[in-house]
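Provided herewith is a single structure, encoded as structure tokens, for subsequent inquiry.
Only a single protein chain was left out; the remaining protein chains are all shown in position.
The letters A, B and C name the chains in turn, as written, and every chain counts its residues from 1.
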């Protein structure tokens, strides 16, 4: 299958551009009998929505989702679920500046070379607006995981520029514009973002994810280890440049006697592995973390070339997120949910009769 | 397809356990007309081979590969290539100790729970011995990439425990047991490994990879971004806990004005992105790095449980690598080669007539 | 991937039920640069449309298609194409009769057992209304095949009940409600269908397809022979019970000396094979034929059971096609187009540099 489909058994296939009429997806393979309403999906979409605070793009998109199929009398039927979100605020502005020149850090150059042409309006398909449908599909996966298996998936801002942020209270994550779990740092973040916006610049971030209640046994031995598929999903999110599990890159300096998670009759002594052994979930929390680069659309002038190869200068003046990481938490949660449900179904297919 | 197949168009499907009679794979989708001999593959297998130095497992495996199909009169025919490597040194030792207890950090626990049983001889399918076939298949991909597209893929040891190692001279990588590119650090590494072995412990490592000559255009916009698929492949290697591209996790603290790679009429000004934009190769070097955890099989006693859930102690006494990272360079290169060739064919399928 | 996606490289993923708000699909992997308008797709949709003659269902569906993504300034961009057709005439009638009983020959029984519930309104997902999206996606494939490769795909009614129909003039196929290519039989067909409708019964049909201009080389040696994939696509159309290529089932009685297509310096002497050798297109016309069962929704009363397993009687009174075969020609053409383009891209991926 081509690259707009994710998953093997529980799949999502998306379409839509930043400035096209609509975004949509097909969610296939969902088990039947799951109670599902538009509101169930809308809740997650609202967490990702632009304009949610002054620190993100001010594009006004209600992002109202419609379920077009696959749900009957309030429950999933087991057949394909069609979802649609109309674009409302495709501001009809002048794209002449970016039409003929490649914005550094953006996909303009590579799309033009790969396809011989590109939809330059707001980045077209390369826009992070595409992630609307990841969140919509992920909401369905997340609901199944939670209701049927007791799995919860939570993310929070782990770092933003110079700030390292602890998961002090995960319950406040949805109550602040940063998805920050440390209430003592909210004012600092607020001020930092105000200064950043004034400077016309952007900043990177780290998102940490925790999946709890994951049963033992998800993942396959060789190429489709659970981490491999989770990494695939997370690394496919715009701006992600790194993925790590458990102790992550710290393992480089660890000794085996330090790293290994000893096992006791009451469970694992710690969780350096991040919840997998041999690529298969161990029943511990899945711990995974991603690095997001700073937004490339900034007001600091930069050098580039135009489509003819001539030197040019670029300044981005549109509506943009100064920290793409700020809205990435629900997107990352969604990709983790999609991957876990897909592997749950794969596991059940092969091993349903294991005692 | 199930989890022992990698790739979409250029695929490898592997089988084999640590202590079974043989390891093998099917390489499918290889373009026809590529000159290919067993020696072409053997060269890469020899780089990965156990017993290559005193710092790796002393298991004596010649790892001689046989081509069983898909090559006729010295060139690939376009049909499935079957490869086989017989296991020779499956030492018939006593497995009773690990038969009934789960080694911490190993897949014993998760395989037992997932499948209800496991081949406990040397880890069975979860053994890193499985990677023989990744290297064999990768050698074919690498040869095509090099001969037809001028792509070279090189890896080296970037870190080992406390040592950070620079790519001073990539030409010496194959001439030392560490795949180290910094000649001034070889003695230190030697002494460190001797001390480590004496302590009966193991150590983590980082491998850096560079793919040069990659054409613009590989990768797909959404879920199959080039980094996503590379991350999938690399994260599926035993012991890998992190993957990062370009500046990797450093991007968390970068500003957009610092991170973005400006473009000039003579090319990109730098390569913080690691060779992709919007998930598609930009023509710059692909720069990717992985973290490998320290081997879990160590002689330092540890706590665990047996299959009945009772507390037990474990000491690993078999032949093992004190640093799995030491042999990971050719494996990681192979996975990168497989991913790049697969995406090259995918790109060509869709865009062969783009001018 | 789940079962609502067709193809490997050029893929279509569909959703939508007979009485839901809309039908839609995502067409992925389309080469960029193809001129494409809604009208290009509409032409084929209009050929399939209900209410086109008095011999098909009188449901009033304009079946207007909207392109929601993947096309920019009149050409395909290479990214996912989203298509949507709204349902207009979901007559709000009384479904109580079929809600609780299984219509013989329909999917009511199997959906209920498989999923534990079903959307009984007009058959839900099992309705042939699903084929709207096959035709829409097929129109894109067909356009590429024709414009870039000179391939034409034409179908016609080969048999209808007792009538065997010759391809006298393929140009009249679109000008009569039967997709019949024999002008001398139109009156007989007309009368037969009138009598059939009066009897409240339905009739089977055969559709023949011819793909001309197919280059040599499409198809793969073993499981994905061109016929295998074409058969898959055609057999997935509602009501199809048989597929045959070239001489088809007649080969059972043929001798090798009679069947084989001898080759001369000017080409093949005949085309008993139907255009493939060893599963790969030979450059001859692809000749394939399908059998469609008579519609199960008829006014002749029949025996069945209700959802509780009790005996019941069923009479279908809704709007239905007395011969599903009458509208199957554009659907079958579409599936053939999708399969050929997918295999063309697969072939090009592997063999683009074969001289």
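Here is the rule we use: a contact is a pair of C-beta atoms (placed from the backbone, for glycine too) under 8 Å apart; a residue touches a chain by one contact, two chains touch by 3 or more.
Just so it is clear, the model here is predicted, and its values are computed rather than measured.
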{"item": "Which of A:16, A:29, A:50 or A:82 contacts the chain that the document leaves out", "value": "A:29"}
{"item": "Touch criterion as defined above, residue of B:101, B:118 or B:293 at the omitted chain", "value": "B:118"}
{"item": "Residue, one of C:37, C:184 or C:310, that touches the chain absent here", "value": "C:310"}
{"item": "Contacting the left-out chain in the complete assembly, out of A:161, A:221 or A:322", "value": "A:221"}
{"item": "Residue ranges of chain A at the interface with the undisplayed chain", "value": "8-9, 29-33, 78-80, 148, 221-222, 345-346, 348-354"}
{"item": "Interface with the undisplayed chain - residues on chain B", "value": "1-5, 7-11, 13-17, 20-26, 28-29, 32-33, 66, 68-70, 72, 75, 77-82, 84, 114-119, 121, 124-125"}
{"item": "Contact footprint on chain C, counting only the chain that is left out", "value": "2-6, 14, 102, 104-111, 113-116, 125-126, 130, 159-162, 196, 201-206, 216-217, 219-225, 227-229, 231-233, 235-236, 238, 240-265, 269, 273-274, 276-283, 291-298, 300, 302-305, 309-311, 346-347, 350-351, 354-355"}
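Heads up, the rule we're going with is that only the chains that are shown with their structure count from here on.
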{"item": "Between chain C and chain B, distance of the C-alpha-averaged centres to the nearest whole Å", "value": "45"}
{"item": "Shared-contact residues (touching 2 or more other chains) in chain C", "value": "8-9, 29, 32-33, 78-80"}
